[in-house]
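Here the complex is missing one protein chain, while the rest keep their positions.
Our next item is subunit A:
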């Protein structure tokens, strides 16, 4: 742990390693998200972007490395993948509850209404009062423009609507950091805009966010920092202007050329 890194970092990963079946996907990635940072992780497919994001809230368990969320630190070693102590499991759950995740495929609970989807986390994980939670959930749904559909089931919604509900569900946890895993990749082109609009608003109000995305133009507009991942390593990082206007790495140059 270097002393120069301030303790206020919202989320910090250090030297993450992760292999799947002997293939090393992450080869020592370190990344710090300060409060109000909007970090975009870009890279070609297979570069480990999604794995990195999923390691941050331990949906994938890293083989080694450290994770620090708002002062709480987890030392990750491979033997934590099997049986875990109850205390460690609690700690993991606590860390996860501070990091809300928005998935590429929405992953709304299909047997619950929109409102129930948004209310479940605050009620059961944060153990907050149901009436308060409902009021807050409705406020959040209104924000993403989904209030009038709050009694409907996810199967009745379009992809863009589902993703907006998923964002409301994530917001309801009042998270330290929001993680977006390619939030628009599963959407029809005409539905991408409505979701990006919501994410942009969140960025502007100062939410700390880390997102994996293929929307280069969007990444350039909203990010405070862009990270380019290549073959499991961070090859380049910096401000969007730096990365998009003057990329240093050949790989990144090639990726950007293919996009525009």
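Keep in mind that, in the parts below, contacts are C-beta pairs under 8 Å (C-beta built on N, C-alpha and C of every residue); 3 or more make two chains touch, one makes a residue touch a chain; residues count from 1.
Basically, contacts and distances are computed from a predicted model.
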The complex has one chain missing from view, so what does its UniProt entry call it, picking from "Sulfurtransferase TusD", "Arginine ABC transporter permease protein ArtM", "Peptidase M48 domain-containing protein" or "Cellulose synthase catalytic subunit [UDP-forming]"? "Arginine ABC transporter permease protein ArtM"
Taking the full complex into account, find the residue in A:155, A:190 or A:205 that is in contact with the omitted chain. A:155
Considering the complete complex, identify which of A:12, A:97 or A:184 is in touch with the unshown chain. A:97
Suppose we count only contacts with the excluded chain; which residues of subunit A make the list? 57, 59, 89, 92-101, 103, 105-113, 120-121, 124-125, 148-149, 151-156, 169, 173
